[in-house]
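The structure's right below; bear with me while I get my questions together.
A single protein chain has been omitted from the complex, and every remaining protein chain is retained in its original position.
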Amino acid sequence: MSMREISYGRAGMEALVEEMRLDPKTLHLATDAPPDLVEEFGASRVRATPIAENAFTGIAIGAAGSGLRPIVNWSMVTFCFVAMDQIVNQASKIHYMFGGQQTFPIVFRSSVGGGTSLAAQHSQSPYSMFMNLAGLKLILPSTPYDMKGLLKSAIRDNNPVLSFESTRLMGLKGEVPDEDYTVPIGVADVKREGSDVTVIALAWLVHEALAAAEEMDKEGVSVEVVDPRTLFPLDEETMRASVQKTGRVVIADEAGPTAGAAAEIAALLTEDPATFKALAAPPKRVCALQVPIPYSPSMENHVFPDRKRIIAGIREVMAAG
Amino acid sequence: MSMREISYGRAGMEALVEEMRLDPKTLHLATDAPPDLVEEFGASRVRATPIAENAFTGIAIGAAGSGLRPIVNWSMVTFCFVAMDQIVNQASKIHYMFGGQQTFPIVFRSSVGGGTSLAAQHSQSPYSMFMNLAGLKLILPSTPYDMKGLLKSAIRDNNPVLSFESTRLMGLKGEVPDEDYTVPIGVADVKREGSDVTVIALAWLVHEALAAAEEMDKEGVSVEVVDPRTLFPLDEETMRASVQKTGRVVIADEAGPTAGAAAEIAALLTEDPATFKALAAPPKRVCALQVPIPYSPSMENHVFPDRKRIIAGIREVMAAG
Amino acid sequence: MTASPELQRQMLRQMQTIRRFEERASDDYRNGAIYGVVHCYIGEEAVAVGVCSALDASDQIISNHRGHGHCIAKGADLNRMMAELYGRVDGYCKGKGGSMHIADFAIGMLGANGIVGGGLSIVTGAGLAAQMEGKGGVAVCFFGDGASNAGSFHESLNIAASWKLPMLYVCEHNSWAANTSSKMTHAADNMSDRAAGYGIPSAVVDGNDVMAVYDAAVEAVARARAGEGPTLLECKTYRHRAHTERAGAVDPRPAEEIASWMARDPIPMLVDHLKQQQGQFSDKEFQAMDDEIMTAVEASVAFAEASPFPAPEAALEDVFAD
Partner (left out) sequence: MTASPELQRQMLRQMQTIRRFEERASDDYRNGAIYGVVHCYIGEEAVAVGVCSALDASDQIISNHRGHGHCIAKGADLNRMMAELYGRVDGYCKGKGGSMHIADFAIGMLGANGIVGGGLSIVTGAGLAAQMEGKGGVAVCFFGDGASNAGSFHESLNIAASWKLPMLYVCEHNSWAANTSSKMTHAADNMSDRAAGYGIPSAVVDGNDVMAVYDAAVEAVARARAGEGPTLLECKTYRHRAHTERAGAVDPRPAEEIASWMARDPIPMLVDHLKQQQGQFSDKEFQAMDDEIMTAVEASVAFAEASPFPAPEAALEDVFAD
């Protein structure tokens, strides 16, 4: 495969453009219409909506139920809460409550995370809210490769898929194939192999975990980094296999810990008898502090986990047991 | 203390009436105004709102910020998703993002749970969604005593408090004191002492757990039943102490397991070194199946956990390790 | 344009079918064969029937919690409806939905909905799809006066107006939202006064007069098909029953108000109209029609009873599509 370097943000746009070329049933809805898409696909398929997230989310559901394949960009995940009724009460349940008679292929994109001094409302990572719901697929790419491949899978999927895209990674460059490819939804990726401890990391934290792993390597600690890539379905097998191998685990997430993805991952690991048995130390969550995100960098930096805290977490689980 | 038997539903209403008598700054907002409240407190303090949950939730926030103490009843938790922006983006963060300059004392009541053939939209238990947010207190009473006492604490609290009230328990009778009393937010209650296994159970499942405990008693298994009563703050100490004593734990919740309250409880237990060490078996979640709730009783009964599944869970953790 | 005598009889048949179906559903709910909740449309039949009579089979509608009438008016199968209410595998939703979630996408009935205002935007998406398909399809939303106060009403109508979507928004103004009077929640005279704010036409009609509803719908549908955008149609009507069929449910509505509307029952009104207009229509004919309808309703109950309950494990199916 021939490869090119592009950014995480660009990878998302490429997925859209390529899939919109392939399928004339796709259309794009957002409060600002991306000029490139309008130019190529026209204002009928690429619509600028009023600031009415609730309605255009519902419109996407209805359009999907009538044979279209809408791609919705809520922009920041913050704005999807205006549309939460349509997500929780409609999109996640509509296929089920109507007995499976109709499919609702929709992609809902949004950006998540903090680190840009945008304060509490505009710095959120609430994906675990959607995990407790049944009926939504959830992707959380950490590299340009995964972004493009997962987003393409999402657009081709016949279910509502929420794509959570890390603000901090928008400019991150990485290789993507020139050819068409997809990344399957529901398959974790071992981003680095190791034998002493597993770090399960989400999105931006994958890169912090890789940096932490390099650091620990110098101390002779071999760190495996697992990226679940999708939060629903969550690839339990890959995570459990890694932890059964290493016997120790740190779970790193930019969201707060409480009932977060990290809690679910910890519970999935410990409730599995073989993994529980293999655990030489308590699983350790390295997450944001459980507070709204403050504006001033002096406080904001303190709230988020990073490579340093991952290293501290690794040290803690290495010392335990 | 002299005691009376009243229902769980009645206990909620008593809390309201008594607190509204005590504090003229309280007011009540809901799409249907409870006739008893209107009669006693008048149509100005007890308002019937249009079906506009988003607005009346925001109105409660603004009224609280201007010195009132609103009590909002969303009715079913289902309807709060229309208001989710106001909950997530405003209520949970407003005290924090304004630097603590104003308090926002508000109670948001809603009913949760299934078992009444109301299908997917009207059978929801999404409290874990709010746990991952920071800035909201969350109560989940399981008895008339706890309902009245917790709701009174909630009304007197200077923060937004969400009260999740179990549909299945509305008719449940229990004793409450004649005198004024409160139940503190953040303190778990050991509903039954035991020594072999801990069942941490939420709301309706507390009663199923107590029934399961009686059953297991006959087999010589001593079951401790812990009711967290509030989901935020969550009383880690009481739960950990119980599990350190018994060495085994089953966590029972009417919600689905994924990133649910049960996941958080499991993670809190296993990440604590002393509790982790004390655990003789993997923690076991006994939750609803991770599906939207179906209408027909034949399927709905299959989805929800009950005393039988709690017993199976207890047997599993007793056999393990 | 006025409905032909043929069409008028068909409308009467549909209205009476809705009524008989719901009377039975209410009975069976109260005796425990139907679960959860049932909201009856009885008294408002002229709205669904008048509007759906103005539609083509390929047009699409969406409904709310009070959905049986819309289903029947759009041509849904009574057997599969009743089987759904009975929670059986042959129900429209395989027993997963119940009264508040009956849908039949094959006939353009996009579903009842338990969320007040929830359908407004969804059906607007169907209108968008119809517009993009370019074959003149129209999408129709049925919703209550209560729903007209929800944000989704505003957002949806504004988008439909801005995009000139082929939509008809039908407000069933029965003056109550559960136990709250619309007098407490509306300050303007008519709900449809809101149309001007979106730059779209509106009409207010007697929702108990099926001919008036039909005529207004025909006009609005023609406009939508011609690419002239949405219309807001307000139909003044009334429910004969309490908000739900739950036994002992409170009903705070004044007795005189109920009585005055009962006196304007849309079914006798249409029967009288038919009798006056065409000498040939008689009480006997109506009786024969009703007998046929009763037979069909009985048959739907037999169908439902014969259909098995879903296997418990079926709860795990249909969470995701392939």
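Letters are used for the chains, namely A, B and C, taken in the order the chains are written, and counting of residues starts over at 1 for each.
Everything that follows uses one rule, which is that contacts are C-beta pairs under 8 Å (C-beta built on N, C-alpha and C of every residue); 3 or more make two chains touch, one makes a residue touch a chain.
Every value quoted in this text rests on a predicted model; they were computed, and no experiment measured them.
Looking at the complete complex, one finds that the omitted chain is in touch with A, B, C. In the complete complex, the hidden chain is touched by one of A:7, A:116 or A:244, namely A:116. Check B:49, B:78, B:121 or B:198 against the missing chain and you find that the one touching it is B:49. Taking the complete complex into account, A:55 is the one of A:6, A:55 or A:68 that touches the chain left out. Which of C:185, C:244 or C:307 touches the hidden chain is settled by the complete complex: it is C:185.
The chain omitted from view is touched by exactly one of B:20, B:37, B:63 or B:77, namely B:63. Mapped onto chain B, the interface with the missing chain covers residues 27, 44-45, 47, 49-50, 52, 54-68, 70, 85-86, 89-90, 94-104, 134-135, 137, 158-159. Although one chain is not displayed, chain C still touches it through residues 149-155, 158, 161-162, 164, 184-189, 193-200, 229.
Listed by residue number, the positions of chain A touching the unshown chain are 31-33, 35, 48-52, 54-55, 78-79, 82, 116-122, 289, 291-292, 294-303.
We take it that only the chains that are shown with their structure count from here on.
Relative to chain B, the chain whose mean Cα position lies farthest away is C. Chain B and chain C have Cα centroids lying 37 Å from one another. Between chain A and chain B, the centres computed from C-alpha atoms are 29 Å apart. Chain contacts: chain C has residues 93, 95-97, 101, 113-115, 151, 319 touching two or more partner chains. Chain A has residues 54, 85, 89, 96-97, 134-135 in contact with two or more other chains.
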